[in-house]
Each structure stands twice: as C-alpha cells, then as structure tokens.
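Showing chain A:
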Amino acid sequence: MILDGKCPTGPIEKTWDKHRFDLKLVNPANKRKYTVIMVGTGLAGGAAAASLGELGYNVMAFCYQDSPRRAHSIAAQGGINAAKNYPNDGDSIYRLFYDTIKGGDFRAREADVWRLAQVSNNIIDQCVAQGVPFARDYAGYLDNRSFGGAQVSRTFYARGQTGQQLLLGAYSALSRQIKAGTVKMYNRREMLDLVVVDGVAKGITCRNLITGEIESYAADAVCLATGGYVNVFYLSTNAMGCSVTANWKAYKKGAFFANPCYTQIHPTCIPQAGDYQSKLTLMSESLRNDGRCWVPKKKEDLGKHPSEIAEEDRDYYLERKYPSFGNLAPRDIASRAAKEQCDDGRGVGPGGRGVYLDFAAAIKRVGENTIKERYGNLFEMYEKITDENAYKRPMRMYPAPHYSMGGLWVDYNLMSNIPGLFVLGEANFSVHGANRLGASALMQGLADGYFVIPYTIGGYLASIKPGTVTTANPEFKKSVEDVNGYANKLLSINGKKTVAEFMRELGGLMWENCGMARSKESLETNLKKIPALREEFWKNVKVTGTGAEFNQDLENAGRTADFLEFGELLCRDAHHREESCGGHFRVEHQYDDGEAKRDDANFCYVGAWEYKGDSKEPELHKEPLQFENVHLAVRSYK
Partner candidate 1 sequence: MSDHKTMTLTLIVWRQKGPNAPGKFETYTAKGITEHHSFLEMLDVVNEDLIKSGKEPIVFDHDCREGICGMCSQVINGVPHGGQERTTVCQLHMRKFKDGDTIYIEPWRAKAFPIHKDLVVDRSAYDTIIQAGGYTSCHTGGVPDGNAVLIPKPDADYAMDAAECIGCGACAAACPNSSAMLFTSAKVAQLAALPQGKAEAAERVKNMLETMQECGFGNCSNHYECQAACPKGVNVKFIAKLNREYLKSLAS
Partner candidate 2 sequence: MQLLKSTVGRKILMAITGQLMVLFVIVHLLGNSTIFVGADWLNAYAKHLHDLGPFVWVFRLAMLTFFGVHVIFGTLLTLENSTANPQKYAVNNKLEATFSSENMIWTGLLMAAFVVYHLLHFTVRVTNPEISQGIDAVGRFNVYAMVTGSFQQGIIAFVYIGAMIALFLHLSHGVQSFFQTMGWNNACTRPVISTIGKVVAVILLVGYASIPLFIFTGILKG
C-alpha cells in the first residue's frame, strides 16, 4: 500500500497556517463531552494533556512512574532549539527547517519539519511564561549556545538540565489542569493493550502497577506519547522503565511501525565498566564545544597515562576528518568515527572501547573556572561514576544508544493509520528522518504537545460523535482477558533464566549485529537468533510472584517479551533498507572514505510495517518522500 501522509500542499511557508484554518473546530461548549486518553506524560504527553485539558476536553493521563514529573524527558541535558535568531547570526525558520531536513539525511517529511521549525519560537515563549529558568545574560536577555551539527547559536538552555526544566514546566501546567479537574491523572499504570472498536481506537487496557489490577479506560481518542525504544539494546541512555510496549501493543492492533531501524547512537556517553552494568550515562553533547576527541596514533601508547602521550602522537580524528565541523560533527558521524578508531584497535580504557574527550586545551584557553561554570555538573557526574577527575585527565567516552527516530507511523495530523490513535513525540517517526540533531528532541516533544495536537485532534473529534463507546463494550472485556492471559502465561513458565539475562542477551545481539554498523550477514544472524531467543524465553524464563500485586519482575518480563518481538522487526527493517542514511549505517553502502551512501532512487521513502500475525512476516508499506524545498544532496560535514 502506498501511504498518504496527508500533508498540505502549496508554498511550504503557508502549509501549517493553511492547514490550521482548514481543520474543523469543536464548539467550546461541546469540548467537555469528548474524552481523550493520553498515555505518557513526558514533554509531549504532559504538554498535550495540559493543553487539551485547558481547551476543555476531558483528559485521562497515564504514566508508569509515580509522578508525571519523572518522565525520561527529564534527563535531556543540552538544550532546545528555536529559530528566534536572537544572536543575529543568520538563523531563521527556513534555516532550522533546512538544517533538520539535512541533519535527518533526507528521510523526513518536509511539511512536518517546516511546522516544527515554525512553532519552535512559540515554545520558548511558552516556557518562559511558565517560569522555566532559562539561562540569561547580564542584561537579562535569553542566552543561546551552539549545539552539535548547527552553525548558528539557536539553542536555549537551563544549565545542564534543560530537559528537566522544560518537563517541570509542562508538569506544572499539567498540575494546574489536574487541580482544575480537566485532567485526571493515573500514575503507576502501564498500558498493555490498545482497544480498537470497529477499526477505531477507543480505549486502552492498563495494569495498575501497585495492585496488579487490569483496568479498562474508554475514550473518543487515544494519544500515545510513550517515548522511544532504544532499550532494545539493553544498555542505553534511556531510563530503566522505557520500553516499546505501548507502541508494540498498538502495532499488534494494526498501527504501522515506521522506520524502526533509525536509531541514534549518541557519541558522548560514559563507557561501560562491566557486565553487571544496567545503563549508560550520557554526557551532554555540549561538551564537544570545548572538548577535543582523540585516540593515540600508535597502539603501543594505549597503556600509557594520556598525559604521557605527546601531542604529535595523538590523532584528533574528528578535526582530521571533518575540518569545517571538527568536534561538532553531527551525532551519527561522530559516533561512527569513534567506533572506527576503536575497531582499528586504538580505543582506550576497558576493552578498548573508548576515546578521549580532552579539555586541556580549553582549560588553558579560558581557565578551569570557566570550564567549571559551563560543565561543572557534568564533570561532577563523570567523577561520581568513574572516580576520575576530568579537569586533570581527559574523559573517556563511547557511543551509546540514545534516541529512536523511528516510531509509529502518523500522518500530518499525528494520527496513525488507526483512526482515533494519535502518536506524539519520540513515539512517532515524523520529523527527525534518519538522524536527529542535538537539542531537537525537546523541541519536537513540546511542539507536538503544545502546538500541534491541540489543533489536529480537534479536526478528528469534530468529525465523530462523543462517548459512543464505553468500557461495557465486549472489546474491552476481551482485551482484559488477553492481558490477564498473557501475564499468567509469563508467570507459569517457571524456567531457569531471569528476565534480565534474556534482556542482556537480546541487547548484546542488537548492539553487536544491529548497532552502529550493520551488514546483510549480521542482520541475517539476528533474524535467526532473535526468534530462537524468543522461543527460549517462552520456555525458560523465570518470573516470580503473582499478577495480583506490585511485581516489578512481571513488569520487566512483559517489556522484555515485547522487545524480543520488536528487535526482530528492527533488524528486518535494517535488512530491507539497502542503503546507509543517518543513524542507519550499512557497511555495504559507503563511499571510499567511509561516509554513508544513500540510495535516493530506491529508498527515499518511509518504510512502515504492518503486523500480520505472530507467525507471519509483517508487510511493508511505503510513503514516498518528496523534497521540493531542500534538494536531495549528499550530506557532507567536511
């Protein structure tokens, strides 16, 4: 099937304004008759729930954490982009649009990206009004900095905790609506099924994580703002609870999963220290503004203390390979370059999986105090984890899975192919193409939540009658039975291996064979090994306790079971995409100098997968991408 993104046509500058005007409106007095379910309360979900509640809709919001303030958006450090052009350095909506399309390696929809760039400015204003303490200069104006992959300073930030501050802003707006009674908050609930009635999304089935009770909720529209899936690699920068589960359940109810192979590997994370490790910690990309990446030129220098390695024996590989962007090269490029050095046997630290990020030159140039002011909290965090002082000795860094550009397929209105199912933020696939630029995730989450969904969901709701389905509908009952049956099945296996052991094994396969570099062979290995691992899981996993209680082991088992299915789809997508683009690097498709080689003639489309049954192969649908404003070109940062 050829998918239609339903993008507005005409001059790109007018698309969003025209579309907003074309959307049908819900009468203010009727809004309270419509109920909307919001799953996930991070930047996208929190902002959307607050905005929809304020408009007058009845909102039910769900999160698996104990409070909406804890969503993993909180961990974003660096900043949020906007085309304000406050520094007068040549930025514009058009440039942000252009950079995002190019940064995404020409695999995103133009209209969606334009809209994102256009509303980026409103986001900053909104957050300032909420009391988000963005960095200011001495005159009291908002401060900006440049961020990986951009040649203008368009990033707004709040120390090294921008994500936290933006999330707390959305959380405060959400809290205001909870108090006002327009939003009802359901904490510690995990969505375990999407309820579709006559082909239309009408509700969800959740597990109350405290009591274990399986609960049904019906609504006129369901929004998923459930984040990304890179925990499929087991070790990632995501929170422990981040999973593909909500998206996967929707996929199995018919929602298309688009571009799952577009995963971002962030270049600057603290390297893994041992097998017991549960997660990887990201160090903000902003560090590359002052830090220089290098590895020893000679393998015999590997055992030496970095300060003993002479300047001429160091290979500042990013500066060498990308003279114009240097250490600020985009994430996918910087990550791959780090991997190349380590594969060449010149990686530092445990297992040779690390490169140095050196601040000595910057400290000499601006002084230790300035560096402390800029990155103090990051240096502190680095020391807590590694017990090393980065003022004295270069940091060790290694890439780690960080963000998923892929996600459920949505049209321009953020609605999936299932009517009534909307997908927001990282959970959808829409704007980052094959690679996301730094400081763009926060922008997308808040754009979707504050300034897109409040309009587009109205267009949908205006076309349906409110409250036509309740939880009394047999589909809800069936869904509860399915969810209960699934949990009982997990609990009854009583095998020998723990859930974590399976997850580590899956993560190992994904990282090894479908990580920063993928090949036909490695992917085919995974396409054999993952189903085998899944089969073993369903025979030999051990899950303790019962379903009718607070049971974290059961929660993890469910998430792992979904990852074991999803991992295969990710590899399948990577296998079918016979090109290299952005975060998806196929070793067969590269230029002589090792750069990614796109195949626009055959792969300039969104690949969306449709579930056809557990034992059947999923079906691929394509949405061709047209580039009318930014012309397809080789993405070069040299």
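The rule is simple: contacts are C-beta pairs under 8 Å (C-beta built on N, C-alpha and C of every residue); 3 or more make two chains touch, one makes a residue touch a chain; residues count from 1.
These made the cut because all candidates are chains of the complex that A comes from, given by their letters.
Everything numeric in this text was worked out from a predicted model, so none of it was measured.
Here chain A touches, in this complex, candidate 1 (chosen among 1 or 2). Considering their complex, residues 47, 50-51, 54, 65-72, 74-75, 84, 86, 122, 124-131, 133-142, 156, 158-159, 161, 164-165, 168, 171-173, 175-176, 178-179, 185, 187, 210, 237, 239-241, 273-274, 276-279, 281-282, 350, 380-381, 384-385, 387, 450-451, 454, 496, 498-501, 542, 544-545, 549-550, 552-553 of chain A touch candidate 1.
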